[in-house]
Each structure stands twice: as structure tokens, then as C-alpha cells.
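Every protein chain except one is present and positioned as in the full complex.
Labels for the chains are A, B and C, by order of writing; each one numbers its residues from 1.
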Amino acid sequence: MQDIYSDRSYGEDKVGFGERLGILVVDFQKAFTDGRFPMGGSDRIDKAVENTARLLSVAREKNIPVASCFVAYPNLASMPYWKVGAIKETLFEGSEAAELDPRIADHKYDYVFQKEGASAFFMTPCSAFFTKHKVDTIAVTGCVTSGCVRASAVDSFQFGFRTMLVDDCSGDHDEGPHQDTMRDVGRRYADVVRSDDVINFMMRNN
Amino acid sequence: MQDIYSDRSYGEDKVGFGERLGILVVDFQKAFTDGRFPMGGSDRIDKAVENTARLLSVAREKNIPVASCFVAYPNLASMPYWKVGAIKETLFEGSEAAELDPRIADHKYDYVFQKEGASAFFMTPCSAFFTKHKVDTIAVTGCVTSGCVRASAVDSFQFGFRTMLVDDCSGDHDEGPHQDTMRDVGRRYADVVRSDDVINFMMRNN
Amino acid sequence: MQDIYSDRSYGEDKVGFGERLGILVVDFQKAFTDGRFPMGGSDRIDKAVENTARLLSVAREKNIPVASCFVAYPNLASMPYWKVGAIKETLFEGSEAAELDPRIADHKYDYVFQKEGASAFFMTPCSAFFTKHKVDTIAVTGCVTSGCVRASAVDSFQFGFRTMLVDDCSGDHDEGPHQDTMRDVGRRYADVVRSDDVINFMMRNN
Partner (left out) sequence: MQDIYSDRSYGEDKVGFGERLGILVVDFQKAFTDGRFPMGGSDRIDKAVENTARLLSVAREKNIPVASCFVAYPNLASMPYWKVGAIKETLFEGSEAAELDPRIADHKYDYVFQKEGASAFFMTPCSAFFTKHKVDTIAVTGCVTSGCVRASAVDSFQFGFRTMLVDDCSGDHDEGPHQDTMRDVGRRYADVVRSDDVINFMMRNN
């Protein structure tokens, strides 16, 4: 579809997979995946968790590096200026809200790390982990699409990685902001792909 | 308006201005503000330039720190994986596309710096500059709203600053992605304000 | 004393305290402060712990922001290429080696965070914490002087903070590398001060 952005060459080029893949899982923690928490309980996020679990089972079998993060703070004073009330009430270190969803968590295999910003890369060892494992392509999954997933995909691009934003492994509270993210990110920084594309790549290349 | 996000406490809190303001101007360079370049020539961006020029004239009078960046690369090999064809053809160091728009540029007063990512903060001295000047609140202006402005606003928040996203000082190629950005950022990371709000703050406080 | 560095204007200027102080405590964790661990058991480090405890008791009384970090890794695969064998054998998340020394730890008051590099600022929320608290001057304490303390002091400088390297609150395994650090850092990036200088500043200004 032609529009004012494609007229200006947005989305003209494809990124493409490189040689060595890594998977990033953003904030699939109970605060967002479990309906008992004020920000939890979205079908869209639930489905993304299931799809990511399927993708991760292949990744771990194929020895693909997996980094999985959660957001949590020691206390209120250490948080940036969040406008989301529930974040300030629930996202504390050691709380259940900070626990990874058991469907995607493998503390033995994955590199699990805490973050305090929106992006999984912001002031965390995320890029160093992928660099050390010689990853050149990062598949980004997680929630919430229009928040931390988007910020993470932009950073993955900025750090020099080929970035794959996995549409059906990424969930939002509502559909509109999810699609807007795919549109904005997909014409600038990353290829928007499906979990099957990533799985096929792993089956062929690893 | 109530929606699924406000139900979950998004946008519940306000950030508010702090004590010391700084202005960030993102990518008001000819590549985007001048119609002779493939990505240039948007009325929305043009208007944002004019509004920012007005805001900056007050800021400089009131001795408010101003940081202004442009994106440029030494060569193709040093670029991240952009999907925008025109970026790869125009954004080179020393080219006219990399020059700041004369309406907002004041090389004597402003802290002008080059960036290579989307965010003005990514791998640049931007945060150090504001930290050194004891800024606690950053008003973000520039283009393109749904790209580099958004990434910069998210980073401003992540670095611990109070962040004001100045709606009418920020321009995009089209209206939809501009509004989507205000919506997504405004309920998470920053207050969406008007240039007059920032000008009034400067008149009262400096 | 005149030498080839002062001939070239090294150390010519003083940094000086600014307006708002913060304290950074680097790696006073049992791995380094407790003789039961392979890298622990240095009198120099022990003395630095005692001096820092004294400094911190004033800081907490005066409501000065304190950030205290420890180094730990989820597993071997996530470590950078350390050449220190004992690091690879002891510094795991949840282990006793990663626990802060009780003499300096106050988990209720301090901002406690984990790091994975040498510097307390590297890929951690350390600078965002100090920025949020409007700190412009950071007093650096901890161990080991010629390793993580030095890297942290350099980063504090690089982030735009006024940096005070607190000589008697910083410990090394041996005296030579401690002094070399004071010399190198003190003529470039930071004022070398005593704990009493910092305490006096807090008494006068807070």
C-alpha cells in the first residue's frame, strides 16, 4: 500500500536474518500475564505468551541464546517518573508481580535479568550478553507491545543488531497500539515476522 | 475518556515540571525540514520548526540549556540496519542534509551534537550535558514524532528526567502516527504539553 | 611536586563540591570484605569499610542519597571475560559472596543494585538514580580501588558529575595499586578527598 511514508522510502529495505540468532523475551512477568494483577489479564498477551513458549522450546533445543527480563524496583524512590499508577504499586523486587510467567521461564537455560527502564537494553547487560554470544540477529518477543517491546526493538536496532519483531509473540492490552507499533517499527528499524518464520530459521540454520 | 488502558491505571499520574528545565531539539535538520530532500517537506514538521523557534528564543533569553542534535554517518558501513532507503542515501557527515535548519540553529548558544541512533540519548553525551547543567525536566521537541522524537522521549524518561513532550513542537510526516505517539507516550512516560505551557513555565521560573 | 604530568597541566584544576551530594558504595560485598572468601581478607579493605560505615551514618542522618552495588552473575555464561579465577567461582546471584557487608548495608535506606561490569555505572540504573535525586556531586567509596572503584570514578566523571574519590573509604589488596589509582584519577577526573572532608561538607550543607 502506497502512503506518505513509503513515498519517502520508509520500509523500502528489508533487514533479513543474519548468521546467529538470539531471542529476547521482554517482561513476560506475572504483573502483565496474570489477571490477578491490575495490569494483567489480556487475551492478546496470553496468546503471545503461548506462542513465545513454543518458539522458546525450539530455541533451547537448538542452543540459541535466550535473554529474558522483568521490570522491578527496590522501592518507589528508585523508579523513573512513571504515569502508570499500578506500576508504582506492584513492581517491587521479590514480589510475585516480578516473577516470570512459568510458561516462558527457564531459569537454568535463559539469561534472566532485571531492568528498570522501558527497554530491555536500557542500563542492563542485555547487549553485552548477546555480543558475547556473537549474536547478530535478535528476535524480540514479550509485552507490552506499545511500551517495553517497542522500546526494546528500537534499542536492538540502535545497538547494531538485525532486529526481528515477532508479531504473534508480542502482546498489548488492546489491538490498536499493537498494530501501530508494528507499522512504525516495521518501516524503520525491524522486520515484522511471525513465530513460524523464526522457528523455520532455527530449524534450517542450527 | 475511559478505555482499557486507563482501566489499568495508565495515565493516572502526572509528571509535572521540576525545578530546572532543559530543551532537547531532535533532528530539525534539512533532511527532514527542507522539501528539496527526499524525506523533507511536511507542513506538520514545518509548523513544529516554527513553534520550536519561538520556544527557543525564550529559552535562550532565560538562559535555559538547549541541546540540539542531528543524525549523520561517516559512511554506509557505520549505519545500523535502517529500512528507510533515503536515510542510507542522504545522511552523511558534512552533507547539507545533516545541517540544522537555520530557523532553530544557534551554534553559539546550543549544545549541538551528532547522533547515530534514533534516540538523541543513544550513545551520545546528551544525558551528561543535562546532568552537568542540573536539569531535572526536559522538554522534547523535533522530528519525526513517531521515530526519533518518541525514542528520545522514552530515553529522557529512562534516564530519570521529568519529560515534557511538546505536541506542537514535534512534527511527523502524517497526523496518525503523531497522535499515536502522544497517546502511547503520554500515558506512560511524559506529560504531553503545548509550547505555551513551556514558555509560561520559563517566564515564571527563570 | 613538579613532574611530566603537571608540566602538561594535569591536576591543574580542582573539581570542588557542588550543591547536592550523593554517595556511591562500590562492591563492599562479602566476596571482598570477608576473609572466608578467596578474594577477601585485606586490612586495607577492612579499614575502608569502617570509614565508609562512619561516613554513611552521617549521610543517612542528613538524608543524602546512597547507592550501593554488588557484582553477581546468574551463571558463568553471562560473565564477561574475567581473568580472575575466583570471580568465576564465587560471584553468583543469591550466594553469600554477593551479600553486602553488614557494616555498610542498609537495605531500607540505600538504593541497592546489582552490576555485572567493573563500573557501578556500566549498564546499571546508577546514573538515573542520582539524576532523579538531583545529585551533582558523587563521593565514590568501595573496593577494589584499582579495579571497580577506579572504573566507577571514571564513569561518574564521564556522566557529568563532580566526582570525589574518598581515599580512606576505598580499599585495595595492596598499597601500590591504591596509590597509583589516586594519582591517575586525581590528576584527571576527580578530587581525592578524605572521609572527613565529605562529612564536613554534609554537616555544613544539609
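Simple rule for what comes next: a contact is a pair of C-beta atoms (placed from the backbone, for glycine too) under 8 Å apart; a residue touches a chain by one contact, two chains touch by 3 or more.
The model shown is predicted, which means the values in this text are computed figures rather than measured ones.
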Touch with the omitted chain, as defined above, among B:11, B:40, B:80 or B:160: B:80
Residue in contact with the excluded chain [from C:52, C:68, C:163 or C:195]: C:163
Those residues of chain C which, in the complete complex, touch the missing chain: 3-5, 8-15, 38-39, 80-88, 117-119, 122-123, 146-147, 150-151, 154-155, 157-163, 173-174, 177, 180, 183-184, 186-191
Residue ranges of chain A at the interface with the undisplayed chain: 19, 127-129, 131-132, 134, 136, 158-161
Absent chain, residues of chain B that touch it: 74-75, 77-78, 80, 107, 111-114, 116-117, 123-129, 132-133
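Assume only the chains that are shown with their structure count from here on.
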Interface composition of copies chain A and chain B: same or different, split at half: same
Computed distance of Cα centres, chain C from chain B, in Å: 35
Approximate Å spacing (C-alpha centroids) for the pair chain A, chain C: 33
Length of the line joining the C-alpha centres of chain A and chain B, rounded to whole Å: 25
Per-residue multi-chain contacts in chain C, two or more chains: 127-129, 132
